[in-house]
Every structure is written in structure tokens, then in C-alpha cells.
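Only one protein chain is missing from this complex, and each of the others stays in its spot.
Each chain carries a letter (A and B) given by its place in the written order, and its residues are counted from 1.
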Amino acid sequence: MDILQILFSDSFWAASLRIATPLIFGVLGALICEKSGVLNLGIEGIFVAGAMAGWMAVWLGAGLWGGLLVAAAVGGFFGLIHAVLTVPLGLSQHVSGLGVTMLATSVSYFAYRTALPDLSSPPRITPFQPLDIPILSDLPFIGPVLFQQTAMTWLALFLVVLVWWVLERTPLGLAIRAVGDNPDAVDAQGLSVYALRIGAVVVGSALMALGGAFLTMSAFDSFFFGMVNGRGWIVIALVIFASWRPRKALLGALLFGAFEAFQVRLQTQVGAFVPSQVFLMAPYVLSIFALVIVARRAEYPRALLKPWFKGQR
Amino acid sequence: MIRIEPREAPSRWWTLGVPVASALLALLLAAIPLAFAGANIIEAYGQMAKGVFGSTFAFTEMLTRATPLIFTGLAATIAFRAKLWNIGAEGQLYLGGMAAVVVGTGMIDAPAWVLIPVILMAGAAAGAAGMAGPAYLKTRFGADEVVTTLLLNFIILIFLQMMLEGPLQDPLGMGWPQSEPIVDNGILPQLVPRMRVHAGLIFALVAAGIAHILLSKSVWGFKLRAVGENAAAALHAGIGVRRTLMGAALVSGALAGLAGVGEVAGLRGYLTTDISPGYGYTGIVVAMLAGLSPIGVVISAVFIASIFVGADTMSRAMGVSSYLADLVVALSLICVLVGGFTARYRFVRTNKGDK
Partner (left out) sequence: MSQPRVLNLNAMSKRFGSVVANDAVSIELNRGEVLALLGENGAGKTTLMNMLFGHYLPDSGSIEVADADGKMQPLTLGHPQAALEAGIGMVHQHFTLAENLTALDNILLGAESLFSWRHKRREAKKKVAAIMARTGLLAPLDEKVGQLTVGERQRVEILKALYHDARILVLDEPTAVLTPQEADTLFENIGAMTKDGLSVIFISHKLREVLAFSQRIVVLRHGKKVGEIATDDADQQVIARMMVGEDTPAIPREMLKPGAPVLALKSLTVKGRSARTSLHAADLLIRAHEVVGIAGVSGNGQTALARVISGLEAPDGGEMWVGDTRILRFTPPVMQEAGIGRIPEDRHHDGVIGEMSVAENLVIERLGDPLVQNHGFLRQKEILTHAEELSRTYDIRGPGIEAEARLLSGGNIQKLILARVFEGQPQFILANQPTRGLDMGAAGEVARRLLEARTRGAGVLLISEDLDEILALSDRVMVIHDGRLSAAPDKDRAKIGLMMAGEPV
């Protein structure tokens, strides 16, 4: 009875979409990287860097959209480090990604502490506000769910369509998919394997950073240490769960958001009987389950994790 | 055009020199954030050195810090040698700590020479169990162990919170999420009077010695390396790949568990959710900096511990954020990756006549 009430409430669906938004940015970014054959475990740190940089830029007066640009640029920069280490140098994508996560996280924390050494309570910015579209946002149910989200949620949904179109319908997307499947095929056509992969990792990392920025610029209005809290790793699991398909990735992120929104609401009802940590654990456990279920039949990009050097076959 | 070509055989000088050079370079690069923070760079380095070598206390503090790093560094070394990406040492460390608390807070009443080994074994077993799951999911279902171990870290930490607010909570702790203290017979002895460095360091050094012998001299180590370098060929040659991977997983998890035991039974005396400032993750850097050599792990753990302890002192004295230490650690990892590359490959300028 109570559960049905949750499922039929508009606030539940609105929250699902809100919680899913940073994950959508993240899965799109990770998807682009992995489609080109590069696993980017820097995502966790890039989330942190995007959250910090975007927020800091706004706090320093760059404006919200300026803040997003800064976040994307910072994400792209850390992506470039990962790309240089793993593409032309062919180093372990696992270790390099973890290194980038450590670097991006520590740089962000250090920069935040250095800029704001003495503040005990974090300063706030004015974040993105819900788009109050006349008429549409007054529609019953649909209004609150869809039309009272912030511009960033819309940006995320638009990017899903854009990324899907580019990957599936354009020559560039074809080249990216091909380079993640068989770099030799791309090389034989005179295209640059390195340029495609580096480009994909940089752009993908920029998208990841936007996901981080959503946390400080839309979901909340300030930056905390540890606010990303494993979301990056959940994204990596979601991409595998989605078998590297943009539409499935969107679905995965939405399901995940719905699950989180649901458990928060469930918690308020059964919290007295079940320790709150059970609910906190749930998303991570769910991610592992999702991974195990699809692991065997996931269609990995065949060149994922495999370094490629020009002139060596 | 610049082309990359493999070196015939990496020279010994490179293999030894690269980690040292990377560590120094990372330390040097720290000058950039220091400058951003507006600190006097020379003074900052001086403070860091003082924080490590300035007194017996400083030096033993550094060794205390190095102890868990040796364990987690060895955990990463063993796993990575088999190309098993155990990124879950952080969680396994806490599992070890939990096991230590479970058996060491009064459940068993025994003299120290019985209780301490029991605690160590319990911690090792708990850590091993923590890695057995991901290893099983990998060998049985093909689930990527990087993601599962990373996610398990969060699960274990939340589970720990639950335990510390529930069954493991100290009834005399005034509601704080902390465990009961380890009984006196279960506390690892101090090595230097009035200093915090404890017998865990000895255990860590012994573990490094054993790991070195196992990896380089035993059939088990041979199999581990074979599976890590080329699992298909190892399988074809008759080596049980799954079994070897599972063995590596258990040993790796056990070592990480011991790191937790050391922190709980050697340093703090009780368990909280913040006994590790990321020792599990830092262990990966320790292992990479050591070139996955157990003896090297000891040296690089001492280096990283020095960075942390030195940065703490510097931070207190000069008001620069101690996140600088994490920054240097991350930079060392990236430097050693690139350095390791230059040991195996070289850049060749191609103005004429090459691929």
C-alpha cells in the first residue's frame, strides 16, 4: 500500500530523474571513452574535480554556464593526462585511471582548502533553479516530474540524444566505434588511431566533469569532501550493464535513480525496523549484482584495454 | 615524427633508477602547488624533512605510518603480479580490523602469545574472505574485479558503521561509533618505549621477506607470474589458472586484513570508521613505485609514509593544506608509470627510414 503510494507520487519520479542526472553525464562520458577502447577509471576523481572547479568558478563570479565550461575544461584536462598515458604510451589503463582519480581528487581538495582555509561551514552559491515552464510545469504529474527539473537535467537528456546520434549515425561515431573494435581497421584507412582515442577520452572526461558539476551546481549549492562517494565506480558498472549502448545506459541510470529515490522513501517508512546503513549499502550492492548478471554476455568493445602502437601488428 | 620502440632488454640501471627518480620528481613537482598556496618553498621542504627526521618521535611516527602501507603495498603487489586488480585493500583492511575487534575484545581469554596470533589469523582470514568474493565472481562469472572491489570498499565501510552502531559498539563509548578496546593481552607490543611504533612493523617486514621468497623462489610464485603475464599460455602448459588466481586473491586480501589488525591492535587499541586515511588505495601507489617487488615495497612505503608525516608537520607549521601529501602520492604514481614506460620503451626520432 505504502509502496504503491511512493510509486505513484510525482515527487518520487522527479527525484529519480534528479538523482539519475549526474549518472547520465557519467555514463555518457564513460561510454565514449570505452567505445574508443579506453577504460577511464579517472572518472571518480574527474567527478570530484568537476564538482569543485565548477562550483569554485561560480563562487568566483563566472556565472553558472561559465562554471559548467570551467568544469568541462578541467575534466578534459584530466582526461588528456589519462589519454596521453594510455594511448600513445600504452600504459595500463587500470593503474593510470586510478592515478588520475587520485590526482584529480587531491588537486581539488588541495585547491579548495587553499582557497578557503578557515571557513568552517562551506560557502554557498546560487545553483541552477528548476525551469518553471509556464503551462507545462503546471500539468499534473508530468509537470513536476519533467518540467520542474533544472537546465542541467535537460542538458543531460539532450546529450543522450546527441551522443547516440554521433556514435550511431555519423562518420565520426563510426570511426570511434571502429577504433574500439579494431584499431588496425582505422589505421588502414589512413585515420589516426591516437587522435580518435585521445579525442574521445578528452570529450568523455569533460562530460564526466559535468556530472560532478551537477552535484555542486544543481543538486546542492556547495562543495563537500567525499561528496562523490563512489558514484564514479557505479557509473563504470552501469556502462557494462548497458552493454555500451547509449539508450540502455540512459535506462540504467534512470533505473538506478529510481531505485535510490525509492529506497530513501522506503527508509522513512520502515526505518524503525531496518538500520539505515542497509539502504546506504543498497546502491553499491545493486551495482555488483547488475555487473554479475550481464558480465558473461556483455558485448565488450573488442579493443578495450588493449594498447595499440603504430606500425606493430 | 617520433616513434616508440621497445628496448631489447630493460637495463638494470633503469629498473632501479626509475622509481627513485619518479619519487624525487613528484616531490619536486610539489613545489608548484606549494607556490600556489603562497608558501616559502624552501622552508616547506625543510619542515617536511623535520617532520620525518627531526626527532626520534618523528621518525618512529613515520615508521608507524609505513606499517599499514607495507601490508597494503604487499597486497597490491601479490594481486597485480597475477594481473588480478585488487583495488579493495581499503575494505579488506577494515574487515581485518573488525575481525581483530571480534576476537580481541574479550571473546577469548588467553595469554598474549596465544591471543596475538589468533587476532592476526582472524584479521588475515577476514581480509582474505573479503577478496575471495570478487575473485570468485571474476573466475566464475567474468565480473570485472576492479569494479567489484571498488564497490565493496563502500559496502564494507557502511557495514562497519552499522556494526559500530550496533553489535560492536562500545557500551561505555558514550554513543560514539567505536568498538570496545582490545584487551591488554591482544595489544601488539611497542618497539620503542613511549613511542607509537609497534610490533606490526616487524610482522610487516617478515611478510615482505616471505613474499619476496615466495614470488621469486617458489613454484607458487612461478605460477603466479605465469598466470599474470600470459594466462592463456599458463593454462595450456597445465597451470591451474583459476586456482592460482584464487590463491593470489586470498593472500592479497589476507595481507590487507593484517594492515587493519596492525592499526587496531597495534596503534589505536579500538576500531573506528576512520582508522585508514586511504591506506588501501595508497598501497597501490606503494606497489607500483616498488615495481611490484616485495623488498621494494618496504622502501617505497617508507617514502610515502615520510611524505604523509612530513606534510602533516609542514601543514601544522605553515598552514598549507595537508592534502599536499595526497597530491605528491598521486604524482609519484603518474611519474613512475611514465618512468616504467621509458625503461621498457624508448622514443626514436624518425626523420628518415622508419615505420
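Note that a residue touches a chain if its C-beta (ideal position, glycine included) is under 8 Å from a C-beta of that chain, and two chains touch if they have at least 3 such contacts.
Keep in mind that this is a model prediction, so the values were computed, not measured.
**Q** Which is it among A:A185, A:M227, A:L251 or A:V278 that touches the chain not included here?
**A** Only one of A:A185, A:M227, A:L251 or A:V278 touches the chain omitted from view, namely A:A185.
**Q** Which residue from B:I210, B:L235, B:M318 or B:V338 sits in contact with the chain not drawn here?
**A** B:L235
**Q** Kindly state which of the options B:R65, B:H198, B:H212 or B:R225 is in contact with the chain not pictured.
**A** Only one listed residue reaches the unshown chain, and that is B:R225.
**Q** Contacts of chain A with the missing chain: which residues?
**A** Where chain A meets the chain not shown: residues 169-172, 174-175, 177-178, 181-182, 184-191, 299, 301-302, 311, 313.
**Q** Considering the entire assembly, which residues of chain B contact the chain that has been omitted?
**A** So the residues of chain B touching the unseen chain are 8-9, 217-220, 222-223, 225-226, 229-230, 232-239, 350, 352-355.
Basically, only the chains that are shown with their structure count from here on.
**Q** Just curious, how far off is chain B from chain A if you go by their C-alpha centres, in Å?
**A** 28
**Q** For chain A, which residues are in contact with chain B within the complex?
**A** Interface residues on the chain A side: 41, 81, 85, 88-92, 94-96, 98-100, 102-103, 105-107, 109-111, 113-114, 117, 229-230, 233-234, 236-237, 240, 275, 277-278, 280-281, 284-285, 287-288, 291-292, 295-296, 309-312.
**Q** Touching chain A in the complex: which residues of chain B?
**A** 3-4, 33, 36-37, 85, 87, 137, 141-144, 146-148, 150-155, 158-159, 161-162, 165-166, 281, 284-285, 288, 319-321, 323-324, 326-327, 329-331, 333-334, 337-338, 340-341, 355
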